[in-house]
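Complex shown without one protein chain; remaining protein chains in place.
Chain lettering (A and B) follows the sequence in which the chains are written, and residue indices restart at 1 in each chain.
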Amino acid sequence: MAPLLKVENLRIELKTRAGIAPVIDDLSFELGQNESLSFVGESGCGKSMTALAIMGLLPDRIGRIASGKIIFDGEDLTTATEARLRQIRGNDISMIFQEPMTSLNPVYTIGEQIAEVLRHHQNLGKIAAHNAAIDLLNAVRIPNPKSRVNDYPFQMSGGQRQRVMIAIALACRPKILIADEPTTALDVTVQAQIFDLLRDLRRQTGTSIIMITHDMGAVAEMAERMIVMYAGRKAEEGPVRQIINNARHPYTRGLISCVPHLMSDPSAERKELTEIPGIVPSLQAFGKAQCLFSERCGLASERCLTERPPEIVFENAHKSSCWHARNPK
Amino acid sequence: MTHQNNDPIVQAQSPLSEAWDMFIRNYAAVAGLIILALIIIGAAFGPTLYPTDPFEMVWSPFTPPGVDGFILGTDYLGRDLLSQIIYGARVTLIIGLSAAIVTVVIGVTIGALAGFHRGLIEEILMRITEFFQVLPTLLFSMVIVALFGASLPMITLAIGVVSWTAVARITRAEFLRIRELEYVMASRASGTSNWKLMFFVILPNALPPIIVQSALMVGSAILFEAGLSFLGLTDPNVISWGQIIGSNRQYILESSFTVTIPGLAIFITVLAISLVGDGLNDALNPKLRQR
Partner (left out) sequence: MDFMRVITTRLFYAVILLLAVLVLNFTLMHLAPGDVVDTIAQSMGGADAEVLEKIRIEYGLDKPFLVQLGAYIGRVLSFDLGYSFYYNLPVTDLILQRLPATVLLVFAAQILAMIIGVVLGVISARRPNGILSNFVTFFALFGYSAPVFWTGILLLIAFSLNIQWFPVAGMRDVTVEGGFWIHFIDVLRHLVLPVVSLASIFLALYSRLARATMMETLGSDYVRTAKAKGLPDRQVVYKHALKNALAPVITLAGLQFSAVVSGAVLVETVFAWPGLGTLAFQSILARDTPTILGILFFSALMVIIGNLLTDFVLRLVDPRMRARG
């Protein structure tokens, strides 16, 4: 079956004060129907930019798609007109963002903000859209939807606002939902609720989800496949369980070992908390012809410093871009 | 090979030099500064270099600029306009600066007290501020000047007494914000007295917007004084730009330059101050700039 979304050799450039930097450098991946994919990486690795590029929402004068293709349902979005992209946004591909506190317009009711996307894309009338909004609030488990539909965002908590965002995003039954760090700004308990909600909704609607996060724990909960990003490049890709058990890139191994383990027996001996030494390279250092992780890597060899590693494929479409992928320890 | 380096990742610059750098980059602000400097120099040394008495009738009235050796011409009484402008510059700058100082002193004091203390003191001060905000400023100053005499100190006082609310508002907002910050809490927890807290801990950090507003206050004080002297409420022994416009106003049919030129002088001065104020704003509040 043809993939729903196919990204080929995507290169996104950002204009910075020091020149042009490739925030995404030759990225390729596929997303199928009803699949759940997660992009993982530290801040600044370009994962949000990928999402914005798919939506056609790169910041106007600063970012642009330099080369590559984004093929959605057979159509190349990089060559689509703005009008066509607007048809797709909110309708076939939706996005929710990290900051629920500021992502809703403070001067309109949440009902209005949900109804508006239905009126625009599905041509629903005012009353029909209003009622559909109430149904959606119900679907995202907001109690008392009939009265809350007329509330303003400032009358709701962060978790509730994020649910409203999910309602808006899923209103038109999109094929893909992109969630950019949806729970980072929320409490841990609320996080769990949101994940449950997303999982259930996905089961009901069959929407594919791309979740962007820096939290390995979230990946383990939500995704079937994951892509690990580092400095604008794909470091590793593959089924989540397989990678967690046997990561083939030193960065991934580092990320996994960073997650603290809760011991069931508090007095038992604890594994030491590790860290990945050093920091991510700045935007100016992206795009170099070498492995960008080599400066922080314990396995780095001569080749790593002078040649960009190729993508090596293992079983189950497990890929790793590392010169030492075959023997990662 | 692990990264092992004890150098700081980013080189820090002192906030003052950082602000100066930003300021210098703003051409308009620098232009304003240069113009101001020229005006100040002109006001300081002008009378020495051009000793014509501004009150003396030296030629026939309404001589146009450039004629008969008078660079700016003469006014309705035949007095040299250029020397009037030069002497007027002194008055303008002195009153502008002093009134701004009065404004800032009153405004910062009230704003600081209102922003630092809670409860009754804050309420009372806020009501007083609201009251002065509602008072029609020019009318009130007119009344003060008319009643208590139009001397330079009185004019300065009259302007200062009605203009302080903007500074007070900004000061209070900053104090409210800063007093909740951690380093203030820490200072308080270690027993610093209220007085010291206000002036040595909070105030230095509240300075950037206050400084910007103070610069703009000089400009508005100059405009205020111009308004008062335009209406004739000024010391008759002193020439002021607004006053030149006011006294020559009835004769605009005969000659317009006598009102145009002094107005231009006021405009350029206040413009220069506004540009510098804007530059200060960009330099001292960088986060607003990085959009």
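Keep in mind that, in the parts below, a contact is a pair of C-beta atoms (placed from the backbone, for glycine too) under 8 Å apart; a residue touches a chain by one contact, two chains touch by 3 or more.
Being a predicted model, the structure only gives us computed values, none of them experimental.
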Candidate in contact with the missing chain, chosen from B:T63, B:Q84 or B:T137: B:T137
Residue, one of A:V40, A:M165 or A:I227, that touches the chain absent here: A:M165
Which positions on subunit B touch the chain that was left off? 130-131, 133-140, 142-144, 146-148, 219, 223, 226-227, 230-231, 242, 245, 249, 252-253, 256, 259-260, 263, 266-267, 270-271, 273-275, 291
What is the set of subunit A residues that contact the non-displayed chain in the whole complex? 55, 57, 85-91, 94-95, 97, 99, 102-108, 116-117, 120-121, 152, 154-155, 165, 168
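By our rule, only the chains that are shown with their structure count from here on.
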Whole-Å distance, subunit A centre to subunit B centre, using C-alpha means? 52
